[in-house]
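With one protein chain withheld, the remaining protein chains of the complex are depicted in position.
Chain naming follows the written order as A, B and C, and within any one chain the residues start at number 1.
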């Protein structure tokens, strides 16, 4: 229909972080308009972090647009340096990054440890993408190939997921902006200007190494200051256990207020296989967002199950558990003492203590899975590893896996004594 | 308990707008901790505006903290200029501003035009404040008096509501920040530095008049660019009509998914009198927030009532109505033609056309009710009206009431022809 | 030489205002490298304004680069809207804006009222451009034509000088940034995004009218808050009279420390004609910058002429004159009383009183010479005048010429009584 063709889809979106984000093509516009993508408007990027940093309410929708904006800039920079990027590849890179988080559910970490235990968001992203590709008659094929690191021009894939990808560049910038943690600010613009190619690989130019160093530092800082903030961990652990309890109750026949999609996932143990074989599963998952979870929890504050209502009230009224965080394992007897106190204070059975006392480690929030190296383009044209170059700074800091041990329990329990 | 006394409630909150917000006293801390105040975390300051400006997800919680922060600054400035402000009055001004929006429900405008038609948020704020004052054994009495303009030192009340109050200063700054509409940035810091007193009245010093001018301009701009953005109005009108339809359905005996508090307000017509005489009413209202509304609407997208599900789907999938905005009244025959097309396209009865076509005016979003003047302290000590002073700029612009007429209807209806 | 060709002149310059400024071509790079352009590094954009706003030390060099940066952005926006702009025209627009201020001497206003009275910077800019065009073998011809509004595509000339030119957009943004007067911040990025063409004319799109309004307001505010700040005027008037006195002394045979170019202009009365006919004149003028003037004044603080040394000491030690500013003419007898007191206090002759008491008006700092209208592109494709459109705001404020009367004299003179 000719009218559709002339309809102006080249919109500009206001963004407090970059000023403006351009919607560069009709396809990008249509992808954004799709309900699967619109639902990201209702999924906060940082889950419950806003309970500590009240500004951190930004969504995966906004992050995805932001990452696409940086992709546009990166492509312009690389083309300026004579990269051969076709129009199809450009669209591919843009739709690829736009959809990189499409498989996220609400409070992803929590969900993957409670509601949909057998699946992860990367798998779901692929399912969503294929589904959308059908809808758009194959227009997303190149984008999916680039997303899957299945395209000849590796640097395009690395711009979606790699050491200096536009995903990380945007989320660090955006999370730092909305939390107000100014120490996390990275020189996004400068890093992008320093990108270049060597063969098919994405590299950073030598004069940008201090920016790269700063980027790694900022990332590390954001982990400790924001992503692994112990009060945030406490809130997330509470959410996980609320959902676990709700599942337990539903499956043992109790009646529980829940939206239809939440009800479905509470009732049924869903595997990745179910997602793949029963199309309705994905459709139901696509209806699930922060609102289903939070609203149900609000209603559960009045539930007759004491454990459920206690946890829900504590979360909703922000009476968050204390969280002890340590580089060493938590003393066994300390944990046992806390558990005992909890059983006394709350009159719970031994088997339910686990809903009040969470001992574990944050290795699940793994932090620097350094799959590939950051490559630096030297002035003489040679390529070096960043780690070897930055001779002054012991870069191994950034690649070391850090495990922190944690113990969470109600603040009303006095730990010492 | 002595331990409570020593417990440190002097917290610092990260704020992307001002950097940090200090919690200056135990009372302020305890008010913030109260569930009534915590619920403001789940009520967005700008309702559905984020559908146009995706960053505008900030809450009334954050705004209230921000306004309190500016109140701290204003008090420091005035004391520096020898204002006599006692510790009790300081606490009063801080708690007063903190609670100035406590009566807001979710999507306030929409609610006041649908769910709780007989009441407004100012009345509810007073009810909440009295309730909290009981809880805090009268510690909020001075704050309530200042809020009610019932305290001898008028300038303190004017800092809560007046031409240059900390409420407006914060919301203009904050809304401008999170929408990314940089034109709305006002010189908050400078305006506060220019505050002074004349007798009991709050005034601005002469050298600040251009900042005041800019403040009025920015406010005007924010109205047209953000608060009365026609797509935002369209979304809000859709929300109003969704709630109206839901009410209609519930009251005529249909079953509708809803959280308990929403269910209550859908079923019963509640007057201010009910709020005052039945304490449970306020308690139920305090449980209602953005999540109840949005979650229910999400579920209603699958409802069998075609009108309800059409409107809900349109809102959730962001297929927002077209909104024609005009300074002149909309032509009667134009409206009729649109209505007729709607009846044909959707097969609805005449009586239900109003759920698809909204004609009205934004006088209800009235814009500059200039109750009191901005007073300027001249260098010679005299006081002048700002309007008379700013001889170069025709200030009447800012006080004129502007009525805009609007017509909203589904985009699938072609208007011309 | 092929090596030169491969030499990379595509530099990036750090700019605190925009982040980065790109040098887009070899010609632009070479123009910037030329000593005539490099001298702008030593001429502050805002003359003596830093005596009031200590951050305002930015130079005409930086402003010219900034305006060129905005020109790049404007061209990209217009091309996106299908403007036909050839590579030659692009280079022309870029070099044209780069050189638009090349004729400025140090403390332009002061100089044009003292040292080089018969000439103005626009004339000198043209002389410099022609001179550079010879040097670059005619490569600047298109740029000069565009600068002179002598090119078919009028909108390019309007981007250099017009109601929404990149000159103003940059200087308002930059001056506001470096003075720290946040009220002067304009939505540069948004205004540029709203630019379009109608025929050959530059227009702004309708949805940008509030940004245009804000731009005009900010400009007005910057005039009163910065450009016509009375302490800045006082300093500038003192500078004018220092140079007048120095001229008087030199021409009556006194010896005065001065750099060779300053000495030349102190000794000789130079007309525009001299600039045109004697090439060495322009060459000497090109050697004159802030450093010659200020350094000489510093040395003159020790000169035996009491008037000269008094004025120089007052300026260098920042004992700036009081400046009375008024919308009405200053009372004759008031001025006479001040003059008499000065004569007594300083023991000066009647004929020299004018070096201590400056009465006049700021009509010379004329402010809104609205040669052409701001044209707005309506949604229906029609063009309207901004002044007619902005129905709510009496736009005549912005076009009214405002004359302020001023009286400056030493602060040690008590005005009252």
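Everything below uses one rule, namely that a residue touches a chain if its C-beta (ideal position, glycine included) is under 8 Å from a C-beta of that chain, and two chains touch if they have at least 3 such contacts.
From a predicted model like this one, the values you see are computed outputs, not experimental measurements.
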Residue of C:54, C:118, C:138 or C:279 touching the missing chain in the full complex:
C:54
Touching the hidden chain, out of C:107, C:128, C:155 or C:177, is C:177
Where A:134, A:182, A:329 or A:412 are the choices, the one touching the absent chain is A:182
Considering the whole complex rather than only what is displayed, give the residues of chain B touching the chain that is not shown.
12, 19-20, 189-190, 193
For chain A, the residues touching the chain missing from this view:
181-183, 185-187, 189-190, 210-211, 213-214, 217-218, 220-221, 224-225, 327, 391-394, 396-397, 400, 402
Tell me which stretches of chain C touch the chain missing from the display.
13-17, 19-20, 33, 35, 38, 41-42, 50-51, 53-55, 57-59, 61-62, 65, 177-182, 257, 259-260, 287, 289, 291-292, 294-295, 298-299, 302, 316-318
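Note that in this section only the chains that are shown with their structure count from here on.
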Chain centre separation (chain A, chain B; CA means) in Å:
31
With chain centres defined as C-alpha means, what is the inter-centre distance between chain A and chain C in Å?
50
Check: chain B positions touching at least 2 other chains come out as 182
